[in-house]
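See structure below.
Excluded from the complex is one protein chain; the other protein chains are retained at their positions.
Labels for the chains are A, B and C, by order of writing; each one numbers its residues from 1.
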């Protein structure tokens, strides 16, 4: 039994990790660690875990965690995460970091988007935790940087097309993304206040202003073996969970929807979390809500030939907690889908 | 391994049974049986089961089901269910019926609310599938009538108070219930059309006009050993899942909130699905969304002393599919909570 | 032309007053006054008023307001409102106060629920601004205390029944109320954070713990000429606007639904904002969303005879800004419905 702790447990990712580990046959949750909520009953802080996780939210202490756990999920804000990750690694724990602190490979890029790094010695030494692209690296890594929710939804549909050379890499790739409000985290803010959110849609941080932009470009560039540029535009949708990325790509000759579907199915053969719809399908984030699944689809514009690729995930599961567990499975030699096969809670 | 089939599988209950059985360690889903969708791929009909349940929706044939399955969940509309239940019982299957056809004990009452009964010989021979109240009967029953969603949410908070004699049974008990739209089923209707539902709340079938009224009264009267009358008023809330029943009760002397909490905790001792909040708590249906849990609470009105009891469930899980699996567990000698302990998908 | 200013203008009530005054043929908005947003463009603070109200939010100065305006709507929090109201009255303005500071008639009751009063000399000298009940008093008042949203929705359906003696006044009256999230105001709070609100329903401050309780009792007691007690239980519904009050009442002999409808139609004869549905109708808050209307209905429980009375309003219009304008109309000798006849924005 893999003993796992969660640091920064009192946000939505903590609740999801608690839920997923409860259903995991080979891993168990041994501690939920928080800061401002330390000492409060778990049932009060994470109401869904009432009756499942007894006791209180614990205060952070790396040594204690190392005694009780083999692995730790670190769900702290970027910036705050890096020093804690360094401590937890120093205490011998395998760390699955859900912040942005170890996702990028270029420290200058990190600094430009996030400021100074809190553990520069560790920077660049994590595996990027998108299992479908970095399975082997994750199996051997003691530090895994679990990807952001937007990069997961955006990279998955595009990866097979770049790998197979089905689309152009020159000229920007347009990624129009739509997310539910839980991606903004648990803290109440005006932009997620229900009266100003429930009956409207709006973009934010569009056109390259969102911090997930460099992460998407990094992964797409790796796949294309060339510098890829995206125009990334997220939109806030009046719902709690789900991300839909709609990606507009210029095809190379012969790349129609059927060819894209074929390439994607080959690429994701053996990946339990990814399902490729038939050509011209339209995935619905509701179909994956609460699950670790990604639904992908490909449609060709009849006249221009452009490819519209779509990826749908639950931002808190395949975009965060579920993907972290998927990485843990790989790192500990388990089947990647262990404990993660449950379908969406639909409708 | 208990082999289970679902008849009438292509509604929301079918999707939920597929989800719950996928996570069940001792039961497996062997067939999804539908009528209008027979022959269609399961992945098209129930999109959340894509990648989990292969193959097609099957046409109904009692003999074939009996060969492949030990138990069948029957999720047909009332009226249509009874004759099929009779056939499936005749074929030797244990049947868990989610319709209203076998929930009532008085055939005249059934006829008044639903019309002629389709299998009167079987009427009155089912166990009422509310495990917290009828555990022993369910263990021995070959036909279980799984309760309605409103009766589950309404009876659970009131049961301990009636059993312990904490509240008056004379004078009607007011049950003001609020439900998400999935309770109306999968068929698109004007009253669940998003534009006319998403930004409004309204009552329907209030003041004793809803068919769940006699079922609530039957169970409360059994508990009180006296005729109990309820004024039952359901409201449609702009959300997908969840029922909150707010019940107004006149206390007997000495019955304050703390006493009610104490009685409820004693009553539900050993019931894995029921959690009783501390006095004056307010359960949120979101806290149980996607789970088989019920959260109950008790508050006293300061001046009048009246007790406000609340029950929150997910109408599709503890109010339907999950409760049916809970009954199957009991019938097949398993721990009641097998496969049902997963917490809510919160937020 | 009546010149009106709004103090405390940067919340939802301010936006609604801006909207309603823009459509008002006899009144005009001359100033929006705020504190933390003073100096910011109105178009940034209240985005719906872009292109309609030029200029900036103004800082508070009673003398300046008195120069420019005849009347002022005061939309400050309770406690903060009273001293400002006293100043504005002192400067000669007619004041329509939307806070709770002048709604109650008993200073001790005020203190118990809200603490010390900020202008005790003025306490008890306001007209209670529910036009359908206090039309004459409002016509002659220089200070009008505009009622709370819950009291408006709760009192309107019950008033005719008490006035006509159709229901018992002994024993508590159960008021089960459901509100949209805008009633909580503009400040972002955990309890209105979309992810924890959008897919759940919960009660709060039930059983006499909500500050609108004494206001409801005050008005019902006036009508009954006897002390009336309510059990008031509000619920938060995942929508932006709307209140539905479902009220459970014990009838006196002969009081069926038809008789209640008849009494209500007589009572509200000539009231342009109130519509009484036919017996057994169920009002939907969506039908009044954005309008100053109240829809009322009456249903009898078949067996017990109890009356279920319902009232549906938009909490920001008939429950706040619209009602304030209705009072202004009366005070300035206009037809009560001037500028307020526009229907709901449906769907």
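Quick note on the criterion: a residue touches a chain if its C-beta (ideal position, glycine included) is under 8 Å from a C-beta of that chain, and two chains touch if they have at least 3 such contacts.
None of these values were measured; they are calculated from a predicted model.
By the touch rule given at the top, the unshown chain touches A, B, C in the complete complex.
Within the set B:49, B:167, B:181 or B:344, the residue that contacts the chain not displayed is B:181. Checked against the full complex, the one of A:135, A:235 or A:341 touching the unshown chain is A:235. Only one of B:27, B:76, B:198 or B:257 touches the absent chain when the whole complex is considered: B:198. The residue touching the chain not shown here, chosen from A:98, A:244 or A:340, is A:244. Taking the whole complex into account, subunit C touches the unshown chain at residues 12, 15, 18-19, 22-23, 46-52, 182, 198-199, 240-241, 272, 275, 284, 286-291, 293, 295, 341-347.
Considering the complete assembly, subunit A touches the hidden chain via residues 171-172, 174, 176, 178, 180, 195-204, 206-209, 229, 231, 233, 235, 237-242, 244, 246, 248, 282-287, 289, 299-304, 306, 308, 310, 312, 347. If you put the missing chain back, the residues of subunit B touching it would be 12, 180-182, 184, 186-190, 192-199, 238-241.
Keep in mind that, in the parts below, only the chains that are shown with their structure count from here on.
Both copies, subunit A and subunit C, contribute mostly matching positions to the interface they share, with over half of the numbers common to the two. One simple way to say how far apart two chains are is to compare their mean CA positions; for subunit A and subunit B this gives 35 Å.
Between the CA-based centres of subunit B and subunit C the separation comes to 39 Å, rounded to the whole angstrom.
In this assembly, the C-alpha centroid of subunit A lies 45 Å from the C-alpha centroid of subunit C. Counting partner chains per residue, subunit A has residues 12, 182, 198-199, 240-241 touching two or more of them.
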